Structures are given as structure tokens and as C-alpha cells.
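Below you'll find the structure, written out as C-alpha cells, and then a few comments.
A single protein chain has been omitted; all remaining protein chains appear in their positions.
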Amino acid sequence: MNRRPTCEDAAPREADGDPLVQIGLPTGTRSTGFEATRRDVLSLMGFSLGALGLGAGCRAPVQHAVPLPAASIEMVPGVPNLYATTCGACSAACGLVVKQRDGRPIKIEGNDASPLTGGGTCAAGQASVLSLYDDGRLRGPMWLGNAVSWAEVDRHIRSVLDARGRDARDVVLLSQTITSPSTRALIDELRAVFPRFRHVVYDPLSLAALREANRRAHGAAVVPHFLFDRARVVVGLDADFLGTWLAPVEHARQWAQRRTAGTDRGFHVQVESGVSVTGSNADLRLAVAPSQIGAVAVALLAAVTRRMGGDDPGSFGAAGLTQAAPHAVAIEQTAEALVRNRGEALVVCGSNDLPTQIVVAKLNAVLGSVDKTVDLAHPSLQRQGDDAALPALIDDMNRGAVHALMVWGANPVYDHPDGAAFRAALNKVALTISFADRRDETSAHVHAVCPDHHFLEAWGDAEPVSGHFSLRQPLIAPLHETRAAEESLLAWAGRTTDHRSYVRAFWKRALYKPAAGAAAPDAFDDFWERTLERGAIDLPRPPVATHAFAADLEESVREIVARANRAGGDHDGYELALQETVGARDGRHANNPWLLELPDPITRLTWGNVASIAPVTATALGVSTGDVVTLTTETGKLELPAFIQPGQHRHTISVAVGYGRWAAGKAGDGVGGNAFPLARVANGLRTTSARVTVTRTGRRARLSPAQTHFSMEGRDIVQTLALAPSEHEHEHEKLPDLWRERLHGAHAWGMSIDLDACTGCSACVVACQSENNIPVVGAEQVRKNRIMHWLRIDRYVEGDGEDAQSLHQPMMCQHCQHAPCETVCPVLATTTSSEGINQQVYNRCIGTRYCANNCPYKVRRFNWHNYTANDDFPYNMTSPLGRLVLNPDVTVRSRGVMEKCNLCVQRIQLGKNQALLQRRPMADGDVATACQQSCPTGAIVFGDLADAGSRVSKLLAGRRAYRVLDDLGTRPNVGYLKRLTREEES
Amino acid sequence: MRTRGIVFGVVLLGAGGGLIARGATRIGVHQGYAPEQPIAFPHKVHAGDNQIACLYCHSGARTSRHAGIPSASVCMNCHSLIEKQTTEIQRLKEAVQQRRPIVWTKVHNLPDFVYFNHSQHVVSGVACQRCHGAVEQMDRIEQASPLTMGWCLGCHRAEAHVPTSTFTRVAANVRNRPTPFAGEDCTSCHY
Partner (left out) sequence: MSAGTIEPTTGAPETLPATRWIEGTPSLHRITTDISRPMEARPGRGWWICFAISSLAVLNLLGMVTYLFAKGIGIWGLNNAVGWAFDITNFVFWIGIGHAGTLISAILLLFRQKWRTSINRSAEAMTIFAVMCAGLFPLIHMGRPWDAFFIFPYFPNQRGPLWVNFRSPLVWDVFAISTYFTISLVFWYLGMIPDLATLRDRATTGIKKLVFRVLSLGWNGSQRTWSRYEIVSLVLAALATPLVLSVHSIVSTDFATSLVPGWHTTIFPPYFVAGAIYSGFGMVLTLLIITRQTMHLERYITTNHLEAMAKVILLTGSLVGYAYATEFFNAWYSGNVHERFHFINRATGPYAWCFYLMVLCNVLTPQIFWWKRARRNIPVLFVASILINVGMWFERFVIIVVGLHRNFLPSAWGMFYPTVFDVGILVGVFGLFFTLFLLFIRALPMIAMWEVKGVSHG
């Protein structure tokens, strides 16, 4: 029996999540005591049905309907509302449109109106709605570990803040980069209130070197705004800009705009040590040890300047460079491409190493990228952290120079190499406050925890890129006794304004007036409403003043060359490279089961991180996948299972950060190992690499992979095509068909997936999980190959050297018109609908699993256990609070039932119904599936194949279209566009 | 003598089996279910005698999958003007004053794995009475239709001019391939 949450369940008492269903006598009198959720009742019915032969009757549960006491114009039960807001999952602050159903946000979508992201999202963003209903969140403020009222905690804090010490000693606000203009203004106001107020900013993954390089080179310490869509040639140096780096959604969108531009398709070179999402999509990928990234940059600069004239770094020592030699050919080729496309070239570098960044700045300057593809005048406002600040702060704390410390949106005890020192130093501060939403590694050791709202409960704004503003509005009243951090700060500063009016006032004062000028000074209310509705807006900002490149290139080059030669000297040593992954990111979402169970697009592993080792190195070390190895650097030690990774640089061990939390919550604690302490802060900059020694422990770990075999076995599964059409390119011949052509009704729904645009970022996987109530099954079940995702992204690898080629392929139900599953189901639980959808009827399924056996794509998922309301699976579907995220339009499947992708049929039905209500025929684009909506690169296109004019029809008629396992004659309605390949830039 | 016994046994068996089968097919069918309500609201008076349109109170039926039960505030639109007082109206007003929701007992229950959208049917011109019966004559609301899948399909097929009897339909299919229509898809209601 299946449960579909209905508006009755979610009516006024939704906050405590207790469904208003009770079993009792049909007369409506409530039975005494026995309170049961609907699924209990229905399962009871199931049993009594089974026992019918014994004459056992069965009694329907009495259901209640509870209308709102007073009717609401906005909220009609059963009708979803969409509100624009701003994502808070990371500092990129993408524009969102959140689907709110019966008063609760249930699905996150990208905001098509956003000038930056244009409707895309990332996996973490998609999953952030689940964090709202996280049981681990604090229910209210705490003082010295006890739950107290806001009044009390404020009294304590005020008493300390107003104490005499504040004049002598610092009041410090420690946070990660804050992109909210109103909050930045608020912080400035605090300086007036507290004489010795300081705002210390740090980022777990820092770009301080990039900003410093730009200060020296162009006189502006900024993170540039990169414009990948304007670049025909992109060279990425150790920057996973499509997966995790800076603003991945925006970058991916820009990158794809260029890549899908037909013959004008750009050329993308990636230089990195471990395999990243970005590297796996590059046209040319060079595996290079972290210590050699700078060397490659120098070699590239030398090759470019040789072609273009100008001061050749060869003259000051690049000639002595030996380490980049293996890649000489590729570097020359890249330089050639860069020079030919100067002005449309872009070199991005994620390395936090100053000399390297200076060389890269020089490269962009030489290639004329500045102000074309590298926008310094309107820079990105992310990653403003100062790596030297936190260690300095720790010293101040130890010296007793800090009176009060407020930690906001940061978790240094976990994500900083000096975390232990920081934790110790906390005791030296008179008052420590945290705004964390849970008792995490840091907030567990502070005096006062003043939990901030989840961003879906909060007002706010953001300016991720200078001049791009977006607004945040609450989708639901705060679930718990939380308070916006800004409001707390205002309260302690003696102000009584609430956060909403503060933001509103700031926008009127600082943004609207300058923009509107005298034109319409009092039309602000319309402006505010419009902006709230739209979500984002561009407003003029004064450009940052910069000058032409003027940095000491020679010094940087000499340093790089010297270091590179030193490091490259010993070939038996190994280097560690820390990397972010699309699921874990910097670890702030560690308690989100959707992200923990999201298979990493590269390793395809869930629930934990590993030490990625190149095959040759693994042989040398005598380890195989699953062997636990100890990684020892001068700052730390970590035991992790080894994972053999083709494409990995042979002297580099890559480890994902963001795992190994110990106070994240029920789901996230103890998953993987924390790699942050392995790298240190070296001369004022946080490094992400270090020399490392690898030793075998002899123990084995049990990984939880979603895929165990990466070779295509020579089968035509992911097909590629030369960019330039060749004459001996055989036409796709029509295969003979033993079956009669299937007739379809008004529509024939189908989908096209562009393998050239798909980066594997996995936003669609989480979007699908969120839209379709797909359960989380946990590490143990994933290990047993029972992951429930309807949409998976297969990864195939060709070759096992450093030049191994990765191919990503989203795989879900192909909606065969001659479906193998359909013919074998004994009870017609799966059939093909009149509109070409292979429909799965949960309540008809008796669970023979014959369909799954006969599915050549292996996309069917069986409910091996009851994953809802089952304490063996303590994830969101088990907790009354977590269940609020469920989509009421999709049945929650029970055990013993087969399920799979149904092309978001609930969205199709909604689209059809809306067309009906508006008395018009359906138009192409009326319906977007969850995966399509979330895709930042627009790789997925859904539509009506019966309409020859629809986008999907056109795409699937093109030369790149093909069907997977076509020769089986399954006639899928889901088609793929071949990935384009280019050997070299021609 | 013996043969008569056998015949009797057979008849008895057949009859018993038939009854059990019939009973089995009625499991979970609550036609005629008419529970007491917290406030004895007479549809007869409102929809019947006073001719109030269904959609005035059940406005959701026009736009939503749920017809919705009107908030007490909607009731007060009229009852704040009408002097007539009964104990039932008194209860209503108390609820409004205390801003406490009225917990009505749902009469028409579909299984949770069935998706039914009111607006789709209302806009397509299906009269409320077609499924809910002569509500305007009911004092206490009662489930008039069986609300079984077969009952739904009967109407869907009739609308699509497909024979509703199994055997005629089978016969038709033998003659020529029927063009499929969405109304008969599983996913019209199950997903």
C-alpha cells in the first residue's frame, strides 16, 4: 500500500508533521488511543485483505479534512505556488524559484530570469530544501548548552557586550565571505556601535592568491568575473569551474553556450592532478602534479610570448624548466590555439599559489583577455577571505585581546588546519557566540548558540557579482525558534528593526535611489514588488579602477621554476591534492542524506571519500581499491580507503574534502575522513596540496559504489562523432522491426540528452530524487547495489593511463515503445501509455521483478525494504519533519514495489491541466521534467515527439542523434546526441 | 436419494462461492458512507432550498485537485448577515471566534495511490452530481457512487466513445486496432 501525502496531512498542524489521520469506527467517533499514520492503517488493511479467506473483514480509516480557519487568497490547497528567492547553499547565490505546496517548500528550481545562472542549479542547491527539514537543527537558542529563550540569551549577551572590556578589547565577527550587500552594510554599522569591532573573513577553499595577484598586476585585489561564453579557447589550471569552483552553475551555463554553438564549438584544455568534473569534459586534459601547475603556466606563457613577442620568461629561467617537458607538445598546441584566438581566450587558475596566479594574470594580459573574458571592473564578490586573518585571530584570542567572538556561517574547528588551536583559543574569550543551525564542531564549544534561519525561512539579498543583485524571501514561517543572524546582531546593537524591513530600507537607500535617481523616487514599492517577483536584477555599480599588467613577473617565474625543479627532483615521493566534490563541497551540507548518497560523478562512490591513486602507482604501492592507506603530511594524518583512478597523475594522491564531520548530525557523522588538516597555511596562504607519504595498513574498507565496472567492453553505448562531418559517415539505417508500429494518442513524450553538453554535475540526479520522493537507502544498501535513484549518471573510462578519457551518460528509463518489461509483467503493472510513456503502476505491482531482469538498461528500482517509517533507514522519510519535503503529487512507494523514471508524469498531467484550464492546446516547453529544469547546460530537452516542430523532435532528427542499444529493437523515446570529439584545434 | 444430495451440495457450493465472490468485489467500497459531522451541515438547505452554487463554497474545485472544504470565514460571509440562529450555527460561530479549525470527517476517500483532480473534471463540464449524487437533496452528505476504478473507467470510456462492456470492447479490438486515448492510461490517475 502506498502513501501520498495530501493537503489534509499538511494542513495547519504541519509544523509538528503529525498527519491528521486516525483509525476508528466508520461513524466518525475517534477510537481511543490508537493513533496511526495512514500507511499503518493501509498496511493493516493489506493484512486483513490477505486474511479475507478467514472471514476477516476490513475497515477503512476515517479521514478528516481540516480547512484553514480563515480562507487564504494565496494558498489554495493542492495548488503549488512558485516564489523567486536566492540560494544559500554556497556563496554563488544562484537565483531560485522554489515550489511551495500547501504552505511548505518542497522543490527547488533554477530561476530562468536570473541573468547569471538562467535557470540552472547544482546538486547542493537542489538538496538544500531537505536541510530545511533536518532533524539535527536546533529548536531554539542555547546558553552554555541549555535551551533558553531569546530574551534570556540576549540578556546574557548584552550584559557581556556592554561590560567594560569592550572598549579595551576587540569584538570580532568571524564569517566566511558574505555576498549580501545589506548584511555588509549592517556589519559596517556595527563598527559604529562597538568601537573595536573587527570582521574576520576566511574561506575553507581560498582564492586569496588570485586576489593578491590581481592587486599586484592590475592594482585591484579582486576575484575577476570570468566569462566563459566569450572564450573560444579555455585553459583551466587546477580549477574545477564546471563542478565546484567559484560559481559552477554560471560557469557551466556559459561554457555550454560556447560548446553547443555548433562548428564554433570552443576548445577546452584542462590541467589538473586529479580527475575533476571539468577535466572529464575537456577536449585536452593534462595530468600534472600540483607542484608543477605553475611550471606548466610558465611554459605556456613562454610558448605564447614566443609567438607574440614581448618579454619572454625564457630569458629569466623558464629555459631551465624541466618538469613541463612531458607535456611540451600539448603546451605548444594549446599556446597555438590561445594565440590564434587572442581576445577570445581565457586562462583560469584555481591554485592558491601567488607566483602561479601572477603568471596566469600575465597570460591573460598578453592574450588580451582582460575586460573581454576576464572582467576585473565588475568582479565576483565571492571568496573574499584572507588566509592570514584566522591564524592571526587565534593569536589574538590566546593573548586575550578578543572580548567577544561571533562565528557566523563558518566552522573553523572542522574546516581549518588550525581548528584544534582555534577550539582551544575559544576558552580565552569572554563571550563566544555561534549562529550555527546545529551544535556543530565549532558551536559545540561556544557560550551562546543563536541559530540562524534556513535560507528558505529568511529574508535577505546577495550580490555574487558586482552589479548583479538578487533578493531572498521566506517560503515558510520559521519551523523552529530560530532568528535571522542579522536580527540578532541588530538586537545586540540595540536596534529593534526586523531583518525584512532592514533589507527593504537598505535597498531603497543604497540601491534604488542611485538607480532611479530623481526619475521615480517614490515608486520604490513597485520596484521592490517587481524585484521580489523576478528574484534578481542588474543595477549600475561603479567599475573597479585597474591598470595594465605591472607585476614583477621575473621573480614569480624564478620562484616557480626553482620550486618545480626541486619538487620534481624526487620521483618516489607523492603529493597530496585536496579537491572539492559536487556532493560534499566544503562539508557544510554534511548532514544531507541526498548529497551523501549522491554518487560522485567521477568515482561513482557514495557515503564517504577515498584516496584516489593512479593505476601504476597502486601497483607500485601494492594497493588495490578498498585497501585502507594512511596518508601522512607534516600537518596531519588520515586513514582512507584507496581508490584506483585512471587519469590520476601518477605522483599525486587526490582526496575530497568535506567529509569526516563529527558533529554534523545523525546522517553525516563519521562519514569518510576530514582532509582539511592535511594541508597547512603557508606564508599567509592556505594550500590545498602537500608532500605526503602513503603507507598500507593492511586493513580493507567496504566502499559503497553505485558503479563497479567502468569499461564499455567495446560496446557502442556512449557514441562519439568527429566535430567536422566526414563523407564516410554512414547514415543511420532503419533496423527491421518484428512488431507492429505502436500507435500513440495526442502526444508522444520523449527526451533528448546531449552527451556533449552533459558535464556529469549530477544536479539532475538530486532534482529527480527531490521531485519523485525517491528514498535514501544508506551505505549498506548501496553497497548491496540497491541504490534507488531513477536517474543515474554512468561514467565510462577509456584507457587507464593519465590520458584516460571519461564519458558521462545520464541513464534512466528509456521509455521503449516495444518495452521488454511490458511483455513480461504478469499483472500489467507496467505498460506503455497512449502518450509513449512507459508507465509503472505501483498499486498493481506484485513484485516479481521480472521487468527489472528483462530491462536491458537496468533502470528499474525495486523497494527491497520499506524505506518509509522504518527505523532501519533513519533518513528523512522516517521523521515526521523530514516527510514534509515529500511531493504530494507523487505516490510514496512501499516495499515490494517496482519503480522507475516516468518522465515526471505528474508534471505532464499538471501541464495538460493548465492548458485545459486556459482553454488552449499544449505548447512546446509547457512541461519541463525535474532533470531538465535543473540542468545548468541545457543538455536535457523534453517534449512531444508527435509534434515535428518541437525542440526534441528536431534534436532527435539531427546527425548526432542515436538510441542506446538500438539493435535490440526496443525503440526508446529517449534519445542521445553523440559526444563530439576533436583531436586537436584545427 | 444420493444424486439429490449431490445436486444439493453442488448448488449450495455454487451459491456460497458466488456470495463470497460478490463480497470480495465490494471490499473497500464505501458506497452509502454517511458519517456524522462536527457540525450537522445540511446541503439540502444551502444547495437545495437556497440554490447556492457548489463552487461558491467549494471554490477549489475550479482551480485545484482538491475541491476543498470552505473555511469558516467563508460561511460567515452569509451567516454574519443572517439572523437565523440554531445550535449548529452557534457552534460555527464559536469556532470562528476561537479561530479553531473545524475537523470535518472526509466522506469521499480515494486510496492514496489514486490521483484525482477536481478542476480537470469541472472545467471539462462534468456536473458535480455525476459523482457526488443529488447533494442538494441530502441532509447529511453521503457517498453516492462506488468510486471504484471500474466506475471511473466506465465514464472515461463512454466519453471517448469506447464500448464500456468488456465483451463488446474485445470484439471491437479484434476487428481493428483501437487508437489509444489518454483517458484509459494508467498514468491518468496512478503515479
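When the chains are written out, they are named A and B in that same order, and each has its own residue count from 1.
One rule holds for everything that comes next: a contact is a pair of C-beta atoms (placed from the backbone, for glycine too) under 8 Å apart; a residue touches a chain by one contact, two chains touch by 3 or more.
Just so we're clear, the structure is a prediction, and the values are computed from it rather than from any experiment.
Chemist: Of A:398, A:848 or A:914, which one is in contact with the hidden chain?
Modeler: A:848
Chemist: Which residue among A:676, A:862 or A:942 touches the omitted chain?
Modeler: A:862
Chemist: Sort through A:74, A:264, A:522 or A:713 and give me the one touching the missing partner chain.
Modeler: A:713
Chemist: Which listed residue, A:93, A:678, A:753 or A:787, touches the chain dropped from view?
Modeler: A:787
Chemist: Considering the entire assembly, which residues of chain A contact the chain that has been omitted?
Modeler: 46-47, 49-51, 707-715, 717, 781, 784-787, 792, 794-796, 809, 811, 820, 823-828, 844, 846-850, 852-854, 856-858, 860-866, 895-896, 964-965, 968
Chemist: For review purposes, identify every residue of chain B that touches the missing chain, sorted by number.
Modeler: Against the missing chain, chain B presents residues 21, 25, 29, 146, 148-151, 153-154, 166.
As a working rule, only the chains that are shown with their structure count from here on.
Chemist: Hey, how far is the Cα centre of chain A from the one of chain B, in Å?
Modeler: Going by mean C-alpha positions, chain A sits 45 Å from chain B.
Chemist: Could you list, by residue number, the parts of chain A that touch chain B in their complex?
Modeler: Against chain B, the touching part of chain A is residues 1-4, 6-8, 11-12, 20, 26-29, 38, 42, 45, 49, 52, 58, 60, 62-71, 76-79, 740, 743-746, 831, 833-835, 837, 839, 841-844, 889-891, 902, 905-906, 909, 913, 916-917.
Chemist: Where on chain B does chain A make contact in their complex?
Modeler: Per the touch definition, chain B meets chain A at residues 24, 27-28, 30, 33, 35-37, 59-60, 63-66, 68-74, 95-96, 99-106, 109, 111-113, 115, 117, 119-120, 123-124, 177, 179-182, 184-188, 190-191.
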